[in-house]
Structure formats: C-alpha cells, structure tokens
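Every protein chain except one is present and positioned as in the full complex.
Up next is subunit A:
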Amino acid sequence: MSFKSFTDYLAWLYYQYLLITGIYVLEPWEKSIFNSILFSAIAMVIYTSYVFVPIHVRLALEFFSGIFGGQPESTMALMN
C-alpha cells in the first residue's frame, strides 16, 4: 500500500485494528467501550512495568550475582 500522508497511514492502521479485533461491526458506543478498556489495560500494563520492572530487575540481578558472581567478587575484593 502506498500512502499520501502519515495520517492516511495511521487511518489505515486504525482500520486494520478495527477489522482484526472485529469491532468494525460494533456501534460507536461499543467501540468506545472496547477502546477505553483496551487502552486503559495497556496503560496499566505500561505503568506497572514502569513502576515494578526496574525493582524486579535489580532484585533479580542481585540474586543471580549472589549465586554466580560471589566468587569473582571476593577475589576482586581481595585484590583491592
């Protein structure tokens, strides 16, 4: 597909989204319910990952370095 402008492209993407989810056939108010539920779910996922993922990553790193990285670290400490 060739598009005249970026907005055209976005409109096309939205159209594909409508078709694939099937909400193309719904009435406008149902569409907005679906969209708001979907987007709030996505927003929540993003927000949660923003809040919690760094903490979990840090904890995981600490945990694994505790298991695998214990030895070299102590040698490092020794050298210092």
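As a convention for this text, a residue touches a chain if its C-beta (ideal position, glycine included) is under 8 Å from a C-beta of that chain, and two chains touch if they have at least 3 such contacts; residues count from 1.
Convention: contacts and distances are computed from a predicted model.
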| item | value |
| --- | --- |
| Name under which UniProt lists the unshown chain, selected from "Cytoplasmic tRNA 2-thiolation protein 1", "serine C-palmitoyltransferase", "E3 ubiquitin-protein ligase AMFR" or "Trm112p-domain-containing protein" | "serine C-palmitoyltransferase" |
| Full-complex contact with the absent chain, from A:25, A:51 or A:67 | A:25 |
| Touching residues (missing chain, whole complex) on subunit A | 1, 12, 15-16, 18-27, 30, 34 |
